[in-house]
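Notes follow once the structure below has been shown.
With one protein chain withheld, the remaining protein chains of the complex are depicted in position.
Showing chain A:
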Amino acid sequence: MASARFLLTRRCCTALKATTGHGQRSLSVSSAVLARTHVSYEVKDNVAVVRINDPTSKVNTLSKHMQAEMVEVMNEIWGNSAVKSAVLISRKPGCFIAGADINMIQACKTVEEVTSLSQEGQKIFDRIEKSPIPIVAAINGSCLGGGLEFAIACQYRIATKSKKTILGTPEVMLGLLPGAGGTQRLPKMVGLPAAFDMMLTGRNIKPDKAKKMGLVHQLVDPLGPGLKSPEERTIEYLEEVAVDFAKGLAGKKVTVEKKKGLVQKIQDFVMGLPPVRKQIYKTVHSKVMKQSKGLYPAPLKIIECIQTGVEKGNTAGYLTESQNFGKLAMTSESRALIGLYHGQVTCKKNHFGQPEREVKKLAVLGAGLMGAGIAQVTIDKGVATILKDTTEEGLARGHQQVYKGLNDKTKKKSLTTFERDGIMSLLSGQLDYRDFEKADMVIEAVFEDLSIKHKVVKEVEAVIPPHCIFATNTSALPIKDIAAASKRPEKVIGMHYFSPVDKMQLLEIITTNKTSKDTTASAVAVGLKQGKVIIVVGDGPGFYTTRCLAPMLAEAVRALQEGVGPKKLDSLTTGFGFPVGAATLADEVGIDVAAHVAEDLGKAFGTRFGGGNVEVLKMMVQKGFKGRKSGKGCYVYGAKSKEKKVNSGAEEILKSFKLTAPPAVSADEDIQYRLVSRFVNEAILCLEEGILPDPVQGDIGAVFGLGFPPCLGGPFRFVDSHGADKLVQKMKRFEEVYGNQFTPCQLLLDHAKDSSKRFHK
């Protein structure tokens, strides 16, 4: 008590002093503050605390408005001789500055416009870097892109160790580069290799790592409950610590330079040797080419900027950076990637409203790869989950899969062992229907067979409460056929997950005409909780994703039969931008699944889904070549060898089904377009038929679920940028040889006829 009271009086005193001392100044400040909405500042003990907060958004971005106010504020601070140092801090709990304003870049029409944007940014940060008083960036929450560039222009950086604090340069993922001095400052700060890694991968860096790398100088622990909410108090604490350091810097009690260790000295020495640097540029370049197949311009431009800056000096470096930034912003790749970013944001929202009831207990039927995966992404969000299987072996395997998935996270330190155990305690593995009467949603992931699914529907409906939703995880069976066995079809919905569930972001939700809106809202809410990007599509054989993939795989089988080897097929598809080659994809999906789907959809859609012979797949299944899971498919999956070997057994089967390749349509590029055009045509047909509600969800589904080349932005954006007419021309040529599998759908023809028609505005 004594000391508490004592402190209070002391605080009052200092507060009083501050107001009398700076009375005049704060008066002038407050009048200026009224006009400003994004940036404000106050002077505490000769330290200017600059606070940023975009009142119109959840995150701070470096919009034109924000930049203008920031320049104004900084000028005032620099003009005030009483200010000896400054602290830059965000008032938003989870965000320092999340980056530049993408819309600002997208609004530009020419390379020059974007280049000048970049140069303005460079100029501002140059002034920050050359500031006569030390500036401390106090970072809590995301510090990305332009935000990081701002922070590294400051003289000192302090970050909280909060889970929300991440630093990084994700521009490359939008087909851009750090265009406000980032490519010039980062190499000097963290060294060439780390700078390349950061900018080329765009990875998020956690506070501990950032400290080790030399990206931040000090770390501050996040606080728990006190006299204010933890978030609020943590920011306050960060500010207090930052102000102390700012005073220390101004008084030369704190030095910015860190003592270099021996390893660092050696590294610096080695990096000082031009031949070593040359070798690094070469290695990085060839690595980028290998991974991007030259389809992504941004990484190459990033290398160029860094190289120019290091070898030719700042002026040349900054110029290259701004020019390359301008060029990249105008590329179709960048547009595609930015489109995907916006699409992803849209698909992370529930457009069906708040469900009547929150799902608090979920039951998953079938502890296979899918079922266990679904259980894992549910329990790790804190939702109690029952995992039911019919056999003890199946259950044990599924349980182990979930445990392994979580345990791997503890090895990467993203989870503590106690958090892992706590999460696991939410999982109840069982063989019976115990507790199903408490379930709010059941997701079945049993074998893809209509009669089994019917049996499951009836069994489950006998034990679940009336409000419980029945979701079926099928990749091809129409939901209405499954719902036919249900007494309450309005509660039945399709939830199509992608394997491996904990890695694949997409969830395809399928509604029948009987599914109620609340059921949909509930399924979307569960999916969002599981961290999924969600598309909601109509019912039909193969829905959207499987239906697009099937014709492409049929075409792939035909190509194989025509003598294109699996390796060649893979290189053709990855060369087009698919992250996984077609042959490898078939192995991953499972040859048996592919055969199943091909047969089912073949029956439903007729010859349009023909191409390769389904018997090829069936024969492979017969021989046990079910893909990766059985150790053999198109390839042999050895225990250790890195190099994948083609499965000679599969080659023999292909030989027995050999077709002659028609020379007119068998050039490498033709094969690529045969595969892609069938995919794209089917996607557009889905939109035409109303299976797909809009092109955005179509693009997101194709890229996130099926690995459609991200640099093309999805089938719809691809048609927009490639030109529908050109695609139709190619398809007509293929149609002459192969028939109706290449007949363009009406909507595609419409777009081909009228070049002003576009799927994306």
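FYI, contacts are C-beta pairs under 8 Å (C-beta built on N, C-alpha and C of every residue); 3 or more make two chains touch, one makes a residue touch a chain; residues count from 1.
Note that in this section contacts and distances are computed from a predicted model.
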Chain not displayed: protein name in its UniProt record ("tRNA (guanine(6)-N(2))-methyltransferase THUMP3", "GPI-anchor transamidase component GPAA1", "Trifunctional enzyme subunit beta, mitochondrial" or "Auxin-responsive protein"): "Trifunctional enzyme subunit beta, mitochondrial"
Sole residue of A:Q264, A:T416 or A:Q622 that reaches the chain not shown, by the stated touch rule: A:T416
Candidate in contact with the missing chain, chosen from A:G79, A:G224 or A:P663: A:G224
Contacts of chain A with the absent chain, listed as residue ranges: 1-7, 9, 218, 220-221, 223-230, 233, 237, 241, 244-245, 416, 418
